[in-house]
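These notes concern the structure reproduced below.
All protein chains of the complex are present and in place, except for one that has been dropped.
For chain A:
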Amino acid sequence: MLFVGNQNSLRKQLLTFLMVSIALLSLTSSIVAAWIAVNQSRQVLEHHSLQIAGNLAHQSLLSLITESKENADQALDQAMAFNDVSGVAIFTERMLLLQQRGEINWDTDQLKDWFAHPVPVLAADNRDHWIITSPVFLREEQDDYDEFELSGSQEELMGYVMLNVSKDSLQTLTTNLFSYNLMIGLGFATLLVWLQSVGLKRITRPLLNLSQSMNEARTSGEHNYANVEGPMEVRQMAESYNAMMQVLEQQEDKLVKLNSGLETEVAIRTKELTHARDTALVAVRTQSEFLANISHELRTPLQATMGYIELVIEELEDEAMDEPVEDLREAMRASTRLLALINMILDLAKCESGKMELMPQEISLHTLTQETESVIRPLASKRQNAFKVYLPAEDHLLQVDTEKAQQVLLNLLSNACKFTEQGTVLLSASVEDGFVIWQVSDTGIGIPKEQQGLIFDKFRQIDGSVKRKYGGTGLGLAISKHFTEMMGGTLDVFSETGQGTTFIFRLPLVAPADTVDQTSENLLSKKLSSTDLEKL
């Protein structure tokens, strides 16, 4: 909008509005005044022309009575003496030309229409001239009061007169009126605009000063006070502004004081929290390092012991001493379980200390699943469980850390076989939206709702009775959860007590890029056997 643009000052907007209003007013009044004047002039000229026609008709009477051109000359000369009359003509009652003067043209066919009126009329209104006609009557003149006459007045048509009235003077008058009125109007408008500008400058100065004070306060951030001046409304605004500044100043002082106290307290708390965090991190790291160290320290002599036991078994078998061999084999199995436990503790420690790394490899979905199936099937049959595997018809190539993925599957399936007797264990695989989804279901004892959130904690089993009945370390699901998250997947559980349990294991078909090509230690130095899994 021209008048209410936010970019312009109030004075400029008011001035623009007034300027346009005055200009419109001046223009309109000038045009209207000129139009009225021209219209009146036109009426006057028309009336004047009709009068001239009437007079000419009166003066033409003698010439028409005598049909004398000489008698017509004087009447025509008198009519031609008028400025706007450019031509005159006298016609007989048979519409034949008697005499004419000046420039006047007519079409004989038009005469009948032009002469059809009983009084002087404007017969034709052309662009630059009028044609005025009047009949010429011979009337019996009577006194004003006709009671002294035997009969009323009678009139006889003697002929017609025609005038050609030029519009030059009217057009000149029109042009002059419009141009002079416009010039005067515009001059007056300019003067008014100048006066308005001066007046508005004086009126809006206090408002401008107030605006500048506010703007300075905004840009500098200081509490500038405005001068209280100008009209009542502006003074009220300045007083309100000053009061607001005063309140703001007081509040800011309070805020500064409060802020400094808060900053001190926050610094103290931050220091305490940092210390606690550092302590916790150190404790975790120490714990993990301890676990790693102790596991390593335990594994070395254990492996040596197991090696010696195996040597002794071989020697005793050679000597056919079967009885001690069986005892040593039992010792060997116990050592193997202990080694598996130590390996798992080592893996968990590595995970928690951030030292576990991924090593993605390409493997087909069918291969990975079938390898897992071959490991688990003996375990399932041990408790008379039916083990079913469902694979998609179309095979897919996976790029995953094969060892960790298979370990997760083995952990889930071994758990299912462990907690299910004479039931069904189901492994199905599918591919959906760039993810491979394994579903491990059983018809075992199930997991209570309140325990479902805790089963992924390390060393956690449902309760002591379970541990006693089924054995295990309580580390399998914790490690599985760690591995799944490392590989960018998810592991979820759905279970009802006594109805069975279902785990959903999802992995991206392609491992995250930052894990590819990284050298990694093969933490699982060997594949777990079904016997090892049973011990997890």
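We take it that a contact is a pair of C-beta atoms (placed from the backbone, for glycine too) under 8 Å apart; a residue touches a chain by one contact, two chains touch by 3 or more; residues count from 1.
In the analysis below, contacts and distances are computed from a predicted model.
Q: If you had to name the missing chain as UniProt does, which of "Septum site-determining protein MinD", "Xanthine dehydrogenase family protein subunit M", "ABC transporter substrate-binding protein" or "Acetolactate synthase small subunit" would it be?
A: Matching "Septum site-determining protein MinD", "Xanthine dehydrogenase family protein subunit M", "ABC transporter substrate-binding protein" or "Acetolactate synthase small subunit" to the record, the invisible chain is "ABC transporter substrate-binding protein".
Q: Looking at the full complex, which residue from A:65, A:80 or A:157 touches the chain that isn't shown here?
A: Per the contact definition at the top, the residue touching the missing chain is A:65.
Q: Just to verify: which one of A:147, A:265, A:394 or A:450 makes contact with the chain not shown?
A: A:147
Q: Name, in rising order, the residues on chain A that touch the hidden chain in the full complex.
A: Output for chain A: 58, 61-62, 65-67, 138-141, 143, 145-151.
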